[in-house]
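The complex is shown incomplete by one protein chain, all other protein chains being positioned as in the whole.
So, chain A:
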Amino acid sequence: MTFYIPQDTTALALGADAVASALQSVGIEPVRSGSRGMFWLEPLLEVETNKGRIGFGPVTAKDIPSIVDALESDPARHTLYQGEVADIPYFKSQQRLTYSRAGLGDPVCLDNYQALNGFKGLNNALKMTGQQIVDQVKDSGLRGRGGAAFPAGIKWQTVHDAGKDGCQKYIVCNADEGDSGTFADRLVMEADPYQLIEGMIVAGLAVGATQGYIYLRSEYPVAHKLLNIAIDRAIAANFLGENIQGSGKTFYLEVRLGAGAYICGEETSLLESLEGKRGMVRAKPPLPAIEGLFGMPTVVNNVLTLAAISTILEQGADSYQNFGMGRSRGTLAIQLAGNIKRGGLIELAFGVTLREVVEDYGQGTYSGRPIRAIQVGGPLGAFLPESQWDTPMDYEAFAAIKAMIGHGGIVVFDDTADMAAQARFAMEFCVVESCGKCTPCRIGSVRGVEVIDRIVANENRDNNLILLHELCDTMEFGSLCAMGGMTPYPVRSALAHFPNDFLLRDAAGAAQGEH
């Protein structure tokens, strides 16, 4: 029997190390795997038995003796028994491409990775010209998963074509995953880091870049450790460095840590930070694809975008683009969080509705109260009322209701949530995280908090409401980047769908109006 207990951050936070110790104390050395993403079951202990790979969860150290006993008799009788992990409906119904290996084994074991189809995409890519790779990515319909959903192939083509022959180009992976309720990047890096490395090497081959950087947020120490181990092993096995697998191609890769600024998830700030400067947004144009890192042509892609590359190169553009709807092709890594019963990572083809996600997968709120609002796409995403929950997860469908899918984070609120406070929080978040370069964001967010306070205090209410709407316009149309430009989304949606929350408060602090 082989025991698996995850070493990803969520499992660790929920006591996975204690579980591992408990196993060791009874003479069992577990494999420290990645997580499957079913966080409501973590720590999820998996055991490879002659009856298949079964799971117990969520387990604590004190459950170990009883589980060990159960394994010797009838595991199914244990209260934490989850059956065959692959058959858990939450998992089984997903369409796992990027996360196909997540949780299966030791994430930094190179043999494991290769045994599970790893580096097949790279091997295919090594036989192709840069343009052929770029064409594959274009044909796949892959769009940037960081939030902006820009077609990856077109960005790559720009970098491929940019600069003088032989000029230095860069591949930069944006791993500064800072949106509230998101963890998909982390899960890739902690559960399957080679996939990201493979995607970056392929990107380098495609556009002619020989240096890659993973810009990782400092709050991800586990991912940092695992990435560095994986990179070292990839170098040792000649997947990185000079003359990759005898191909004559070169690609170097390094991890750089951020310094705790949300704004450095914005690609141009990220580049500034990577260059050692303050994380300040750059005006575009010039696009990073033309003048990026150190002024050279640079691909800046999210972790998920680059991770998807290995799938596309392995299985072919057609196969990938068979998933999805409309112009949103492939799968989406939905991250279900907030006040939710079954939080976790759900990889599905675009097109599933929000309601299916929160009700079927999430099983409603953790508090058991009715869901009141759902914020999709991080702190800059709109709050969606129930009337909008049947919207399919599709970039265009969301844009049509002035919402966004963003990085795929979903945060659920129950009926006790004060949406005026949430609107204020959106402005306040902008106050705290604004880089300070452009005026609408730097000053506008501060004034936004003040104006909302005045509205809620019923000071000159009508005029302040007009002012808040104008401020939202100023921020949306005037800001330099999406930070200030999208802060109005949650504010406006709260105003539009939950207007009563903005009414004068009573002594108890509740808005005087019906919920």
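In this section, a contact is a pair of C-beta atoms (placed from the backbone, for glycine too) under 8 Å apart; a residue touches a chain by one contact, two chains touch by 3 or more; residues count from 1.
Basically, contacts and distances are computed from a predicted model.
Engineer: Consult the UniProt record of the chain that does not appear here and report its protein name from "Trigger factor", "Adenylyltransferase/sulfurtransferase MoeZ", "DNA replication" or "Formate dehydrogenase, alpha subunit".
Structural biologist: Result for the unshown chain: "Formate dehydrogenase, alpha subunit".
Engineer: Which of these, A:Leu122, A:Ala261, A:Ala349 or A:Leu380, touches the one chain of the complex that we don't see?
Structural biologist: Selected residue, touching the omitted chain: A:Ala261.
Engineer: Check each of A:Gln82, A:Thr474 or A:Ser493 against the chain that is not shown and name the one that touches it.
Structural biologist: Once the missing chain is taken into account, the touching residue is A:Thr474.
Engineer: Tell me which residue among A:Lys284, A:Lys341, A:Arg369 or A:Lys402 touches the hidden chain in the full complex.
Structural biologist: A:Lys284
Engineer: Which residue numbers on chain A touch the omitted chain?
Structural biologist: Those residues of chain A that touch the unshown chain are 261, 263, 278-280, 283-285, 431-447, 450-451, 463, 467, 470-471, 473-474, 477-480.
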